[in-house]
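With one protein chain removed, the remaining protein chains of the complex are shown where they sit.
Per-chain numbering from 1; labels A, B and C assigned in written order.
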Amino acid sequence: MSKPNLGVKIGGVELKNPVTTASGTFGYGEEFDEYIDLSLLGGIVTKSITRHERKGHPPPRTAETASGMLNAIGLANVGVDAYVRDKLKFLRGLGTRIIVNVAGFDLEEYLYVIDKLNGHDEIDMIELNISCPNVSGDGMEFSAHPETAFDVVSRVKKICDFPLMPKLSPNVSDIRGVAKACEEAGADALALINTLYGMAIDPFTWKVKLTNVTGGLSGPAIKPVGVALVWRVFNTVKIPIVGIGGIMDYRDVVEYMLAGATAVQFGTANFIQPDCTVRAISDLEHYLRERNISDINELIGKAIKI
Amino acid sequence: MSKPNLGVKIGGVELKNPVTTASGTFGYGEEFDEYIDLSLLGGIVTKSITRHERKGHPPPRTAETASGMLNAIGLANVGVDAYVRDKLKFLRGLGTRIIVNVAGFDLEEYLYVIDKLNGHDEIDMIELNISCPNVSGDGMEFSAHPETAFDVVSRVKKICDFPLMPKLSPNVSDIRGVAKACEEAGADALALINTLYGMAIDPFTWKVKLTNVTGGLSGPAIKPVGVALVWRVFNTVKIPIVGIGGIMDYRDVVEYMLAGATAVQFGTANFIQPDCTVRAISDLEHYLRERNISDINELIGKAIKI
Amino acid sequence: MRIELPLKSFPKPGTFLHIKPTREGSDPLLRRAFSIYDYHEADGAVEVLYKVFGRGSYILSRVPVGEKLDTLGPLGNGFEIPDPARKLIMVGGGVGIPPVYLLAKCCLREKIPATQITFLCGFSDRTDLVLSERVAKLNVTTEISTDDGSHGYHGYVSELLREKLAAGLAGDKTNIYACGPEGMLAAVKRVALEHKATCYLSLESIMPCGVGTCLGCVVKKAGEERYHRVCREGPVFDANEVEL
Partner (left out) sequence: MRIELPLKSFPKPGTFLHIKPTREGSDPLLRRAFSIYDYHEADGAVEVLYKVFGRGSYILSRVPVGEKLDTLGPLGNGFEIPDPARKLIMVGGGVGIPPVYLLAKCCLREKIPATQITFLCGFSDRTDLVLSERVAKLNVTTEISTDDGSHGYHGYVSELLREKLAAGLAGDKTNIYACGPEGMLAAVKRVALEHKATCYLSLESIMPCGVGTCLGCVVKKAGEERYHRVCREGPVFDANEVEL
């Protein structure tokens, strides 16, 4: 059989395959340059950037949990100016799609950062991290309610030169409402899920394991939640979905695509196997060949009810 | 050192220790009678009962996930009449606290079931499972919004002969609002968390693993979420909290109590070690002795920030 | 796999052990059920026979000899020793052979003449033939079928059963005992009905708890919208009780 097609399309952007990296787990790509051929990836989502540099929380910033980990890095990043100045240069040459994750603590910050990124054609897409607390609002995450989500996405969309992909939090009562609001606000795609709200305490020292007390739960432990929410959103909106959460290998990629994802992001897995992404890509090709599937898009949303 | 006190008090009810069993994971106690001395337990929470008998979903009803499991049993239960007729008899003699978990798909069903239970003094407390979809409402879980939670809890409280403990869902944008609403509605205690919304698909057969498609995620995988939400609620309400989620042994009991729980429930752990509860009780006593802690209540909410 | 599990008395055939494969960490989380395959009265050791499917059985296959295993059981409701007057046909499909083997061994131990017993082993191909090794040693009439015809009878073991019943073995005087994949059991049930034979099936199901409390392992009761717990009311059922 001829080489199956692994290419997918997200918000008008063509990826050579559905395998991309999750924000904050792949830095700006540099560290992985020595482990894998970055040009093989469908895309790279870079660490959340904000208006100003952020040093992040004091350590300890992570703790291991059952089949997962907690993190409270604190959105440490170089800030948008240094990002544009120092990081885009490296990313330009990689031969893979560059998706810039943008975070903000109020509407103005999002708009400021997007404005700074506009015009830089190394960038293929913006992933909007709306799982941040709205400090000048009620302090709740922007993605916690359809109204706030609609507000920030529609305002950003107006000024954004690039396709826009809001990234949704799983910590919501009804993700369908939030997803619908983003779609109506003009989102070109949706990425989900971000980390689950979590915490750990050492029963012997009585100390919390993170200086920030609570953090974000990621890893295989959360995969069933990510798959369920992708499935829910897939049955709610028409725009493409990028599935995230506990993806470790090609089988998890298939599971997310069957649930309705058009592409996926590998996060925590990068910490355990630096080459997990490229391995998954070749395994996916093998998987399709074995089954005589000529196009990976045939998997999307094809989960069979029993 | 003299025997440390393990006794705790939940909504006016004294438990000989903080270790109880989670609804739906311990049946009505009968099956475990041959494995453990039930009289050692702080209490037993029985399987959710509804107005009429429910046969539950067709199999498969469960699937294993990373450090967890999904279940969609479908609230299978004998119905309140058979429960009162056949099950209370057995429970009466056990010498442990009996907490009856009540579920409903509309307000009337809750009121009907509570009315049938009123007057039966074998019952020490009611755990109100408000994580069910309100079919005669917007189809969302009662515990998804503070308003709906307040409504059902206040109405039930008016007619309920027993202390009332609503059981909260983790699938909410802000559990603090829901917890506060329950407290204002007259709840005597709060139990959390119920299972996380989840789903799994077999990447080789493409079939969903549960006939119900989605199910509830439980087990060690969700412990960080349970601990975080207990901590959040502990810092929001004054009524006692019963911690649930991924508790496998005494260390997890300590972790939940440090986060703010006054008592805990063992769920999935019962499937893996039928004697996990009684083991935890003796381990807890040993833990307190070693540290010269005379009263287990000294642990509640004592997590140390770093 | 041999497990030193001092059982005082001969275990009831059809009952199972619930074994925790994981010794470190919480993944995989749940126990796995394995039918009791054999029992050694000398030292009271129990044996299970398994095939490596997925994670649990793979981990078990790598447990060093002499390691402690966390085991619950024997659990469940096994086969009743049949009335000696009946003809007995044992049908085992792949890893379904162990419980039926133990039943046959038990029958012989109860002085039921070997001539009363016929043992049919079904496989998809020849790769798993080893599973029938001890059956051959029972000295009862034994026949093997493979779906691909690579060994013995060519076709499903249920078809082999049909031929046996057609060729003389009077159905209404026969008890059939079967364990194997659900598809095979459904077929065996149909054949048994056709020939008015009494039929007992040992079912498989995903079993989180194994002791009857999670309600996860259920199978539909024949005729009514109710369920049996495979781990508690079963795993052995009269074929007429369950809907496959």
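In this text, a contact is a pair of C-beta atoms (placed from the backbone, for glycine too) under 8 Å apart; a residue touches a chain by one contact, two chains touch by 3 or more.
The structure presented is a predicted model; accordingly, all values stated were derived computationally and were not measured.
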Sole residue of A:Lys3, A:Lys55 or A:Lys238 that reaches the chain not shown, by the stated touch rule: A:Lys55
Identified contact with the non-displayed chain, of A:Gly68, A:Gly104 or A:Pro240: A:Gly68
Touch with the omitted chain, as defined above, among A:Phe32, A:Tyr83, A:Phe162 or A:Tyr197: A:Phe32
Where the missing chain touches chain A, by residue: 24-27, 31-32, 35, 55-56, 58-64, 66-69, 71, 73, 76, 219-221, 248, 268, 270-272, 274
Touching residues (missing chain, whole complex) on chain C: 22, 24-28, 55, 58-59, 64
Interface with the unshown chain - residue positions in chain B: 66-67, 220
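Please note the rule applied: only the chains that are shown with their structure count from here on.
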Identity of the most central chain, Cα criterion: B
Inter-centroid spacing, chain C versus chain A (mean Cα positions, whole Å): 47
Centre-of-Cα separation between chain B and chain A, whole angstrom: 33
Junction residues of chain A, two or more chains touched: 66-67, 220
Residue list for chain C, restricted to those that touch at least two other chains: 25-27
